[in-house]
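Here the complex is missing one protein chain, while the rest keep their positions.
Let's turn to subunit A:
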């Protein structure tokens, strides 16, 4: 029987990576928050790979941290290996990735949540959204309790009508053996949301004792670990190793011979899977000429023998999976602990959302994570913190926080999903950001911490520290600009040693630093007045000076970009009223309801001619919308 339970300002449905960040954000902003999970053992669960970060994703984690989120600190505390990727490339694409101790990661996050004031964690399956007058009023759960709320963040991950596939074996289920959530979809449909089916998959977890690492290539972490969080001083741990091995012709033959048993081939899986995360059978089918594929062995934690086999996700029948894994060098005698499976789930069309992640139609109702058609823990966490912050700002009746494409990868992510209506799960990549050199992982705090401060997630202490760092960077840059290096023999000897052209006349230190072969550290011998500076400051100074010309170029592009972003489209605009707009464009514009001409120009199906028409219309009707 239904009964009226407590009231909250915010209810977060789902305690995965999106839900945790969302709930922490609202609670830390001082709002009474209820965090619901279908199973409390699944808080911050990593049902797929045991790692956080990677290209683009590492940037997201840093941005979450810079705004005052938890993910960075959580992985810093629980990592068992860490690597800065792309160090051979420029600073724009340096990306952090860490292997997590999965259980430790969950426990720490749960502990943080339990110890956060204003935050209640509760095992309950949400079954119904209570909506009145286009406002969210509460959430009903399976036990019958109705919790009242003013805002709600839906972060259901892959639980919504989850369906598991393993060859012919198919059953209703959530991720990693959890129960699926089978009621909320209907409630969402009732509320007017159009749902779609997406699919993702995960490889087998195997017993480390049955692996022969001597036949594989070791993959070590960095000697010196760079933390994710700007607040973590240093990380000193004994790192575990990962291993690399390859599939071969024998593997591929087994796959080909059993293809007709794959639900991907039989058509049983209707959900669309991501291209960038293909199952091994998809890889073999699509890249038939490739005679081997990479596989990485990633330990799942310090207190377990389970190893995640990256690159081998599959939904073939269990016995076929085992047979094909055993063709791989070092895995001849492999024992499975958890089988690979594909999971299909309901998600909404994120074009139904505003850039704040609030529903366009139902006030106070926010969405974050996989339900928005994205994939990945980091993408989920990023949306979680944005939805949480905006739910808080909504309660405070304050200006919402919207990050644009020139400010953050988070901005790129949200702008992409709300405008594109992608037909596959969305994964962040550095190539999605057009201002990549500005959105570096090293400067996430410079970009976002002031915003985190404004919305109330950055403590006084952290902010003071941040301002000091910022001042130190500026001061050192100025010093290097005004310090001239003279062409003395000592100087030129040092320069020759570095393999760079000697000086014939004086040159500012900052200028010298622009040479790709010269590092900030290597100039120390000829820079007698150098102050003691932190690693973060030194790194920032070096990047900002070395790439100054390129950074300025992108800054100029951002100015152009902002011009169109600032051309606002009034909310009440009637697109059917605009002569010259094509029917397709009218439909798209009506459904996306862009806030600016810039946003409109990024909607798929709206072409430059439509934008010109819209632009002219707005110019002509400026008077009409003046008081909007």
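To be clear about the criterion, contacts are C-beta pairs under 8 Å (C-beta built on N, C-alpha and C of every residue); 3 or more make two chains touch, one makes a residue touch a chain; residues count from 1.
Here, contacts and distances are computed from a predicted model.
Remark: of the listed names "Deoxyribose-phosphate aldolase", "Protein-export membrane protein SecF", "tRNA modification GTPase MnmE" or "Acetolactate synthase", the one matching the undisplayed chain in UniProt is "tRNA modification GTPase MnmE".
Among A:46, A:93, A:178 or A:410, only A:93 touches the chain that is left out of the view.
Touching the missing chain, out of A:252, A:405 or A:436, is residue A:436.
Even with one chain removed from view, subunit A keeps its contact list with that chain: residues 55-56, 85-86, 88-90, 92-93, 95, 294, 296, 429-431, 434, 436-437, 515-517, 547, 550, 553-554, 557, 560, 563-564, 578-580, 582, 601, 607-609, 611-613, 615-617, 619-620.
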